[in-house]
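Below is one structure, written out as structure tokens, with a few remarks after it.
A selection of the complex's chains, in situ.
Lettered A and B in written order, each chain numbered from 1.
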Amino acid sequence: MTRVAVVGAAGYIGGELLRILTTHPEVELAAATSRRLRGRQIDGVHPNLRGRTRLAFCAEDRLDHYDVLFLATPHRETMRRMPEFLGRADTIIDLSGDFRLRCADTYEDYYGVPHEATALLGTFVPGVPEFHRERLRTADRVSVPGCMANAGILALTPLAEAGLIRDEITVDARTGSSGAGATAGSENLHAERSGALRVFAPTRHRHEAEISQATGLPVRMTATGVEAVRGVQLLCRARLADGAGERDIRSAYRERYADEPFVRVVAQRRGLHRFPDAKILSGSNFCDVGFALDPESDGVTVIAALDNLVKGGAGNAVQCMNIRLGLPESLGLDFPGLHPN
Amino acid sequence: MQKVVNGPECPECAAEVTIDGDARVSEIVECLDCRSELEIASVQPPTLTLAPDVEEDWGE
């Protein structure tokens, strides 16, 4: 049995890690930390785990050494404490934003503070199995992308790699409320957030830097909070390279994703479910990717959807862990999602 | 492994409450059934009293 622990386990990403790890057949969840709730049963704040575990949260200073340590702590905080965490596990899988960008300047530009562990920046392997699987097999430091970033990376990289799109890409992202974490504030008060169409990033959402880094293309991204708890959907616009057409796009995706367990290409001509929709992805580790060409211009609309807490966070992290441990990649991740939901 | 003492009953719901072997007087434990907060009144033998309730007023 692999011994794993989760730091920041009282939060939403932490809780989702606990859900997956407590049902994962090859790991033993050895510790889950919370400063505020130490000593309390984890099912007190994660009531879906009732009857599944009798684990209680522990304080961080009770951590010992684990095979894998997941970090589900806020950015800024995570980089400060990374040296300490590195000593506590063979493999660190970080879900915060602190080690996703390779370049310290870009970090400062998008996060508004200087990076405090620049020496470590280059040492993390991106937690994107679809593009870094080989490196992940031996990686001891993994940095999982942001929820919207992952959707953008999976949607756009195959087209960028194949040279099928050019120029600037625009991304219109929509996100549910769990993306903001479990901290109460007036912005997340039910009466305020419910039914909102809140453009919280009219330009330059942070995740654009990650998508740009992965695709090598300039990206302009907005983000809007929509009525949902879980779920992210991206609507991206790009211009086709000269001569590129629908078949090229479809082939590029097919080639890239034919054997991927968790990426599905959804671009159908009929039915209710023609393009990726986060509604049916809650709890699943799928990222659905689709596209449509404008018949009158060189524009292509690319659409991606995922559950921000799963393929946009905890599920993707466990997929990385499975790869690192040489386990079947889908272990613990086979829930397909619900319909209707 | 932590040692556990096979514990006293929850004064609220009569569930058996498990306490760590190294628990001390006046520490708070949670009843796993009704989730009352219980204060360890003594350890030998282990006895529990109900910790004072924080008011939860949901106002609605």
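The criterion applied here is as follows: contacts are C-beta pairs under 8 Å (C-beta built on N, C-alpha and C of every residue); 3 or more make two chains touch, one makes a residue touch a chain.
Just so it is clear, the model here is predicted, and its values are computed rather than measured.
Chemist: Just one copy per chain kind is placed; express the composition of the whole complex as a label formula, please.
Modeler: The complete assembly in this structure file has composition A x4, B x2.
We adopt the following convention: only the chains that are shown with their structure count from here on.
Chemist: Looking at the complex, which residues from chain B come into contact with chain A?
Modeler: For this pair, the touching residues of chain B are 28, 30, 32, 35.
Chemist: Can you name the residues of chain A that touch chain B in the complex?
Modeler: 39-41, 44, 54
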